[in-house]
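Apart from one protein chain that is not included, each protein chain of the complex appears where it belongs.
Letters A, B and C mark the chains in the order given here, with residues in each chain numbered from 1 onward.
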Amino acid sequence: MGNRASKLRSVADALADVRDGSMIIIGGSLFHNKPMTLVRELVRRRMRGLTVITPCQASIDADLLISAGCVAEVRLPYMGFDYLGLSPGFRKGTSDGTLRAWECDETQVLCALESAAKDLPSGLVKTGVGTDLPRVNPDLKEVQDPITGEAMIAVGAFKPEFALLHAAAGDMYGNLRYPGYSFADLIAAEATRRSGGTVIASVDEVVPLSHTERDPHRTDVSQMLVDFVVDAPFGAHPCSSHGNYQFDEAGLQRYLQAAREDAMDDYVAQFVDQVPTQDAYLDRHVKPSTIVALRRGIHG
Amino acid sequence: MGNRASKLRSVADALADVRDGSMIIIGGSLFHNKPMTLVRELVRRRMRGLTVITPCQASIDADLLISAGCVAEVRLPYMGFDYLGLSPGFRKGTSDGTLRAWECDETQVLCALESAAKDLPSGLVKTGVGTDLPRVNPDLKEVQDPITGEAMIAVGAFKPEFALLHAAAGDMYGNLRYPGYSFADLIAAEATRRSGGTVIASVDEVVPLSHTERDPHRTDVSQMLVDFVVDAPFGAHPCSSHGNYQFDEAGLQRYLQAAREDAMDDYVAQFVDQVPTQDAYLDRHVKPSTIVALRRGIHG
Amino acid sequence: MAESIEIDYDWPELAAAVLSKELRDGETGSPGGARSEIPLAAARLAQLTHAPNLSIITSATGFVSNINDKRRAPLCALTTDYRNIHAGAEAVLHFVSIFRTDRDWFFGGGLQVDTYGNLNMTAIGDIRAPTLHGPGAAGLAYTAGAAKRYYIYMQQHTRRSFVKRVDYVTAHGYGRGPGDRETLRLRGGGPTLVISPLALMDFCPHTYRLRLKSLHPGVTLEEVRDNTGADMIVPARVPLTRRPSADELTLLRNEIDREGILRSSGRSPAKRDAKGNAHAATAGH
Partner (left out) sequence: MAESIEIDYDWPELAAAVLSKELRDGETGSPGGARSEIPLAAARLAQLTHAPNLSIITSATGFVSNINDKRRAPLCALTTDYRNIHAGAEAVLHFVSIFRTDRDWFFGGGLQVDTYGNLNMTAIGDIRAPTLHGPGAAGLAYTAGAAKRYYIYMQQHTRRSFVKRVDYVTAHGYGRGPGDRETLRLRGGGPTLVISPLALMDFCPHTYRLRLKSLHPGVTLEEVRDNTGADMIVPARVPLTRRPSADELTLLRNEIDREGILRSSGRSPAKRDAKGNAHAATAGH
């Protein structure tokens, strides 16, 4: 009898196959469940020409990649820092023409991912009919419903090559659990796997299989969708691991401050290059009292 | 400050608006989570001309309605009693032409329900391309994918007027919980509600709201989708309440036996008309030791 | 034209009270937009008063909640803050299910709103090299087409934000006027009200043009006119917007918003000018 194989990998090994120009999808939403340990590794490697998809909202995840010059195109329904302000790398890139923005609503991204997950070439949405979205994004094709003839929009399937997710807990086989909301991580994983891509999840904690077995209904993403698991405690920082610890507003502000001061090279040096491991990152940038406060914050 | 309104209703009140010719969808699958208390009420009222949809597999639920003369058309991907045999009412009705069968695969029914739930007129599937399904079911329209041109099938949205579900537990506001599998009950509820229809759920047990609050992740169907809750202990019998009690094979066999002996009138008299309440049904047809055995069966 | 207004409550409290009354018992809706604490407070206020059977789906997450008979919850500046959505939660919808249920209403805003209630969240200027690229549609294009009705709340009331025609239609309101929604077979009924730091507006039922409905206490008609670029209808008599009642303020301050988020522009500086300049970013749903 054989043994089941662990999917635990170092961050470098897990991301080894990402290439310049790869299409990647990043899970979470806004300041939540962002796989920042994985994102920093892509910056560390100075990837170029990536297409970055986020099914929900993007903030520091995509913006850091853009600011570090890794991104050619974004496909995301929202890019910003909510009450903290607009997205500096995105604003700059769209204004100077170095970044392509695939304009879309989140239901159009969802449609593209659902189509991929169903192994279908496209799907139909009503969203965008009557707006300027199809005018500025030719991939949103104005069509007629095949049965009623009404105006619809067809969206082609996305075929992400890599999905980068962050969960609070996962076992070594890749069953992932989110105590808060998992946002669109499941559909991101489904679309990626069904397109032949690779799903990589960082987790705050690697838990025994017995935790998974105890309540399989609470497994948000099944191991069959996950290729690699990266042990990354507080791996979403400065974002939250939703329901596990809060986002670190000061940490996000440091990034925005660096952008305002045109000091992104310094930021990358300090927060990425000089801290090659998650442990080094935590030791340098996150005080124990901050960890305590971010965890305590969950309750209120 | 007002109080929240209870959605608890008697079975008669919950189903009062069902009319001859209504389109109803029945949840569960095969011998599981079938809202038999609700089904028996429709038989008791001698409904006529119903269109019955089941997103998964149908067995005694649809077959009893067919045998009692309530059904004009079925839209279901599977109709039978699995290892216990074929479906007698369905076989008879399809052979003598008194029953229309809308031939389909479960992914086509799912597509029709997903389209309804999304408030879209239709959806596309690959399923059925190359088969005889579109030949015998003109509602399965052979089309080309609007982006790639490949052969696809368009399925129009279903607009069920009533969804009949059975859950193991529900609170008085309609949050439903299934300890086992909920099959396609959620999409059935979503499609029905978004089509302006009514969702009626019988539950084995009405639980306090505190049960729901304790783990909202385990609510399978939210109260916002549910119109009425019917308190019906063992309301799935002779089917299982999945993960709560097993199906009663002997109970299913009694039905099949009645069909074989051409004694369906007797069956309806004994199991429906002479037992006007769920309590009366249980007292007459389910022994306490059977209840014990069906519950114990879950663990073993 | 940017004098500050001194009143005994902040306009977010006024907005929460006014919008609360719009929400009916038994409905389901999503508070969203850039300062989601305003519609969330409105919805919770409704739940605690006239609409105990109101269901809230906090925007962009599938948590369905009702705060009646639950422990007190904080009101957070960020819609998706775990504490915000966990409060009163009775169900957590799978992501795809968020878009598979009706919304009776939602709340949204934008960089620009125009004469016919169209919203721009995408860009100011030419989309190929915009002066300002906004945060994007989020789910606004969807909900503006799908929800039965919706409410627009604008954080700023200026000639740059209330315009004749938006530079870019992210969300279709009434398009170019009567018949547009019907022709396109958009699902919902379109925008119902617009609220800003200065005034409450609705849409003329015949022309579908923006129409001044009431002035917030302390705001003059001239001030609104001077700051509105849209072709807004101004009736002969314009009443004052209803002030929050003492009961409403008590519930808001003692039950719903004990942290005072509504009085402090989220976590940003406490006071803002008449144009509401406090937040830079706007989320779409």
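What we mean here is this: contacts are C-beta pairs under 8 Å (C-beta built on N, C-alpha and C of every residue); 3 or more make two chains touch, one makes a residue touch a chain.
Because the structure is a prediction, the values reported are computed rather than measured.
Peer 1: One chain is left out of this view; which of B:202, B:223, B:240 or B:290 touches it in the full complex?
Peer 2: Here the residue in touch with the unshown chain is B:240.
Peer 1: Where the complex has a chain not shown, which of A:154, A:186 or A:268 is the residue touching it?
Peer 2: Missing-chain contact among the listed residues: A:186.
Peer 1: What residue numbers in chain B mark contact with the hidden partner chain?
Peer 2: These residues of chain B touch the chain that is not shown: 29-32, 55-57, 76-87, 90-91, 94-97, 101, 103-108, 110, 114, 125-133, 136, 150-151, 180-184, 186-187, 240, 242-243, 246-247, 249, 297-300.
Peer 1: Tell me which stretches of chain A touch the chain missing from the display.
Peer 2: With respect to the unshown chain, the touching residues of chain A are 1-5, 114, 117-119, 173, 175, 186-187, 190, 193-194, 209, 212-213, 216-217, 219, 221-225.
Just so it is clear, only the chains that are shown with their structure count from here on.
Peer 1: Just curious, how far off is chain B from chain A if you go by their C-alpha centres, in Å?
Peer 2: 38
Peer 1: Can you list the chain A residues in contact with two or more other chains?
Peer 2: Where chain A meets two or more other chains at a single residue, that happens at 125-126, 150.
Peer 1: For chain C, which residues are shared contacts with two or more other chains?
Peer 2: Only 63, 92, 94, 99, 146, 187 qualify.
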